[in-house]
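Removed: one protein chain of the complex. Kept in place: all other protein chains.
Then we have chain A:
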Amino acid sequence: MESLASLNLIRLENQLQKLQNQFRKLIPLHKPIYHQLSDCGDHVVIMNTRHIAFSGNKWEQKVYSSHTGYPGGFKQVTAAQLHQKDPVAIVKLAIYGMLPKNLHRRTLMQRLHLFPDEDIPEDIRKNLVEELPQPRKVPKRLDEYTQEEIEAFPRLWSPPEDYRL
């Protein structure tokens, strides 16, 4: 049977927690031909993982632990340190934990392609089919608002005449 795989692109700017709905394309529950044994998932490409954002103080508080198997080999690394070493690792571990915990998980991870910046190899870029919507709306900075929007927003209080900032 011909595989109906397609490549979908997610451009990450500032979100991590809300990826859950996007990578569902790996598990092809959205296709009417789904069967547990038929291997018909889609590929998902995620770029700009270097610019991911964590809510709260998770960059300092979240700890990723691993053990090499040797005595004294318990390593604990904060999210900031891990991101410094490998900008792709946080997204990879997050998605690995969100997939169903069965033997399909490894094959689904092979179909996930992560890139820290905008450069993607040519052969993947040519085959991209759909850009999935962003999970989270990125808030605008103060200098990204146009002058009309700033003037349209009402002034809430009037400072006294003789007040010096």
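Going forward, contacts are C-beta pairs under 8 Å (C-beta built on N, C-alpha and C of every residue); 3 or more make two chains touch, one makes a residue touch a chain; residues count from 1.
We adopt the following convention: contacts and distances are computed from a predicted model.
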item: Per UniProt record, name of the chain withheld from view ["Vacuolar protein sorting-associated protein 33A", "AP-4 complex subunit epsilon", "Large ribosomal subunit protein mL66" or "Myotubularin-related protein 9-like isoform X2"]; value: "Large ribosomal subunit protein mL66"
item: Selected residue (touches chain absent from view) among A:31, A:62, A:92 or A:105; value: A:62
item: Among A:32, A:69, A:97 or A:139, the residue in touch with the chain that has been omitted; value: A:139
item: On chain A, residues whose C-beta touches the chain left out of the figure; value: 14, 17, 51-63, 76, 78, 80, 83-84, 139-143, 145, 149-150, 153-165
